[in-house]
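Apart from one protein chain that is not included, each protein chain of the complex appears where it belongs.
Which chain is which? They are A and B, in the order written, and residues in each are numbered from 1.
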Amino acid sequence: MTLGELAGLYGCELDGDSGAVVDRVATLSGAGPGAVSFLANPHFRSQLQDTRAAAVVLEERHRADCPVASLVSSNPYATYARIAAFLHPPRDFEPGVHATATIAADALVAESACIGPNVVIGSASVVGEGAMLGAGSVIGADVRIGAASRLLARVTLLDGVSVGARCVIHPGVVVGSDGFGFAEDDGEWVKVPQLGGVTIGDDVEIGANTTIDRGTIENTVIEDGAKLDNLVQIAHNVRVGAHTVMAAMSGAAGSTRIGRRCKVGGGVVMINHLEICDDVMFTFRSVVTKSVREPGVYGGSLPAEQAQRWRRSAARFRQLDALAERLRAIEQTGISARADGNGPQGQDNG
Amino acid sequence: MTLGELAGLYGCELDGDSGAVVDRVATLSGAGPGAVSFLANPHFRSQLQDTRAAAVVLEERHRADCPVASLVSSNPYATYARIAAFLHPPRDFEPGVHATATIAADALVAESACIGPNVVIGSASVVGEGAMLGAGSVIGADVRIGAASRLLARVTLLDGVSVGARCVIHPGVVVGSDGFGFAEDDGEWVKVPQLGGVTIGDDVEIGANTTIDRGTIENTVIEDGAKLDNLVQIAHNVRVGAHTVMAAMSGAAGSTRIGRRCKVGGGVVMINHLEICDDVMFTFRSVVTKSVREPGVYGGSLPAEQAQRWRRSAARFRQLDALAERLRAIEQTGISARADGNGPQGQDNG
Partner (left out) sequence: MTLGELAGLYGCELDGDSGAVVDRVATLSGAGPGAVSFLANPHFRSQLQDTRAAAVVLEERHRADCPVASLVSSNPYATYARIAAFLHPPRDFEPGVHATATIAADALVAESACIGPNVVIGSASVVGEGAMLGAGSVIGADVRIGAASRLLARVTLLDGVSVGARCVIHPGVVVGSDGFGFAEDDGEWVKVPQLGGVTIGDDVEIGANTTIDRGTIENTVIEDGAKLDNLVQIAHNVRVGAHTVMAAMSGAAGSTRIGRRCKVGGGVVMINHLEICDDVMFTFRSVVTKSVREPGVYGGSLPAEQAQRWRRSAARFRQLDALAERLRAIEQTGISARADGNGPQGQDNG
């Protein structure tokens, strides 16, 4: 592939030898001849001047600083992503069913699909054209897997789960486990049957060991283009809007509805029955306890500090109500009556 | 099944046609003829008036507002749960051992048990009457699985784990992994052998991808009727009391003992060696660092806010100790000496 061909395919302006041949991508610092690199995060700008890449995908404003060929793009990261996918296509798989797979007689598996070793597919399930079910995956009954979706390995889709087209599901993912529903009865718990399913749209990606519970009565829903990272928890009846991303270790409790194009940071959790509107961003490790009706950025974590300093702040936090009352007392009564050195500072031990 | 029969079976007072036939459950808003619905959470009261359900399970106080038949119960959610389980029994399974299962010669599997595809059962393990081991489950040596327990799929029970009767264990669960025990020695770590087992009582439910470590010397214990949600972490030597519930992404560090009937919110973590008494509730995402000796509700998370507002509070949090000292100075010395406009406000940058 030449730089000229890449520029044509991906709509870049090329500054450099259009006949130069490239065959891979690399980081700015790790690149050598034949490699395409990119500059998207200003964090790495200092690495541009020393790069030995064949070409760098970058914005117009960095073009003058590039010592090698430039592929100029208004969105270098997305353009880089497309070039990388082109130069490094995923490993091909052979269509067909592995001899060790166990497939129900009434399941429908497309001829172009690839069913790996020890895969189990239950009754009346349907696997679409070009789908890939990696080794050890367990598919229940009445499951639908859309065309060209890939379950890397050891994925579990329980009864009644539906997955759209072109999804990528990483190992250890469980979809369709029972929601956490129990009715208290005299100090014990009666299980509430979890009778709904899970509907996953097209172009969804789900990270390793993420769990998505089935709905209680109606379905849990992950809309088109949503991306969930590793170890994410989606409880029963949740709806994740289209093109929303949820970073690792985040979670949504029962019946919460997250809008479209939201960005949920790592470790963020949302309590149940919330409504989050479209285009909301929650920063790292926030605890979301109220519905959000205005797009924007919301935050809620306190950064770690040197422990001794942290402990002082944390101790004062426990005194906050008393501190506020003391402040109010000064405002109301004037300081003269309290300036005898007695009493109030004793509250610091509270 | 008629409404009259349901009322009789579950001890409800029936307001309506005792001969009406029902065959399923549904939400208030989604129900049609033939469906039983329920009103337990006041959140949904407004949906009662428009429901098209055949009957609604509800409390006495809502009876007058119900436009269709009422099944009056003092605990509508528990009654609904029992009716739903009756109308929607779990999928039946055929007793027997799948041809692809690998079972040690000296393992004892009850004839009424169902062993799914690719299940592996180790030496001297025992599987009780009517138990179901779903596809891909791996059972070590010397494991006991009680009658009617169900391992949905891809569950791992390592050597020496004991599971009681009527448990439900969801896919991806690991029970009996080594506790995280290492002795520091000159900047390196010596593994402390994890020699205990795990004892799980009757009627325990364990959510997808939850992990329960074996004890260091004695056993980790989950008592009867406890319910653990998805992605929960139980460290070595922990004891979870009977009928305690732990929501998703919560965890207990080593040797912590949690009492009976506790309610642990999502994302709550407890440090090691704590004792939590019976009937304690921890709200969402609390960090528990001290033993709790009084039943009651304990909390500890700060809710997310609009990011700019949050950042102001977080910045002030780092100044808390200085703010408290400034307040004390005013209280002790009087404001007149400090009211010259110099100095103290400079501490705001601290």
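Just so we're on the same page, a residue touches a chain if its C-beta (ideal position, glycine included) is under 8 Å from a C-beta of that chain, and two chains touch if they have at least 3 such contacts.
What you see is a predicted model; the values in this text were computed from it and never measured.
Within the complete assembly, B:Arg316 is the residue of B:His43, B:Arg91 or B:Arg316 that touches the hidden chain. In the complete assembly, the contact with the undisplayed chain comes from A:Ala78, out of A:Ala78, A:Ala147 or A:Val297.
In the complete assembly, the contact with the undisplayed chain comes from A:Pro171, out of A:Gly4, A:Pro95 or A:Pro171.
Interface note: of B:Gly19, B:Pro42, B:Pro89 or B:Gly296, the residue touching the hidden chain in the full complex is B:Gly296. Take subunit B: the residues that touch the chain left off the picture are 100, 102, 118, 120, 136, 138, 140-141, 154, 156, 158-159, 172, 174, 177-178, 180-185, 187-193, 195, 209, 211, 213, 217-218, 231, 233, 235, 249, 251, 253, 268-269, 271, 273, 282-283, 286-290, 294, 296-300, 302-303, 305, 309, 312-313, 315-317, 319-320, 323, 326-327, 330, 335-336, 338-339, 341, 344-345, 348.
Within the complete assembly, residues 25-27, 30, 40, 43, 75, 77-78, 80-82, 84-85, 88, 90-91, 98, 100, 116-118, 134-136, 152-154, 168, 170-172, 205, 207-209, 225, 227, 229-231, 243, 245, 247-249, 261, 266-267, 284-285, 301-308, 310-311, 314, 317-318, 320-321, 323-324, 327-328, 330-336 of subunit A touch the chain that is not shown.
Rule of thumb we're sticking to: only the chains that are shown with their structure count from here on.
Remark: subunit A and subunit B have CA centroids separated by 23 Å (rounded to whole angstrom).
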